[in-house]
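Then we have chain A:
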Amino acid sequence: MEKLSFRLTAPRSAGGSRAQAIVGVVASGNLEVLLERNLPADVCTIDIATAAHGFGMVWDAVVRDFVARRSAGGLRISINDGGARPDTVALRLAQGVRKIEEPER
Partner candidate 1 sequence: MTEVAANNISLSWYEASARQRIDALVDSGSFAEFIGPELREMSPHLAIFDLPEQFDDGIVVGRGRLDGSPVLVATQEGRFMGGAFGEIHGAKLTGLLRAALALKQDILILFDTGGVRLQEANAGELAIAEIMRAIIEARCAGLNVVGLIGGRAGCYGGGSLIAGTCSRLIISEQGRLSVSGPEVIETNKGIEEFDSRDRALVWRTMGGKHRYLIGGADAFVDDEALAFRGAAIDALRDGRRCDMAVLEAEQARLERRLQRFGEAEDAVDIWRTLGIADPSDVPALPTGAFLRAANDRENADDAR
Partner candidate 2 sequence: MTLDDILASLFPNGSRIETTGAMISGQAILPDGGPIHVLGITQGQPLGVDEAIVLAGRVIEIVKSGDRTPILVLVDSASQRMSKRDELLGLSEYLSHLAKALLLAEAEGHRTVGLLYGGSAAGAFIATALATGTLVALPGAQPAVMDLPSMARVTKLSIDVLKAKAEATPVFAPGLDNMVMTGGIHVVWDNNAPLAPQLAAVLQRPQGQDDRGRLGAERGGRRKAAEIADRVVALATVSHQDAQHG
């Protein structure tokens, strides 16, 4: 497994009030994303454990775009990855911030 960590300044803080959300599952070509709202509103950290080695540059680009485009401030994001493609990663991250914005039932 390869471990990667990012700590980024986030232009927009996450909406909603849920403390945490989880999307996806760990499977071949898939990943899970756990989001916890426990950081300062302008910070987003992303920790990744991935089965696919040597894609650090790609992850770097994906998570930077994600934090720049979506509302991810205040989130500690943790990822377990079964070798998902970048498009799947980007989709799960987007699904994650949408889920943590949903009202609690």
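The set was built so that all candidates are chains of the complex that A comes from, given by their letters.
Note that in this section a contact is a pair of C-beta atoms (placed from the backbone, for glycine too) under 8 Å apart; a residue touches a chain by one contact, two chains touch by 3 or more; residues count from 1.
Worth saying up front: this structure is predicted, and the values here are computed from it rather than measured.
Which candidate among 1 or 2 is in contact with chain A in the complex shown?
In this complex, among candidates 1 or 2, chain A touches 1.
Quick one: which bits of chain A touch candidate 1 in the complex? Just the residue numbers, please.
Going through chain A, the ones touching candidate 1 are 1, 20, 22, 25-27, 30, 32, 34, 36, 49-51, 78, 80-82, 105.
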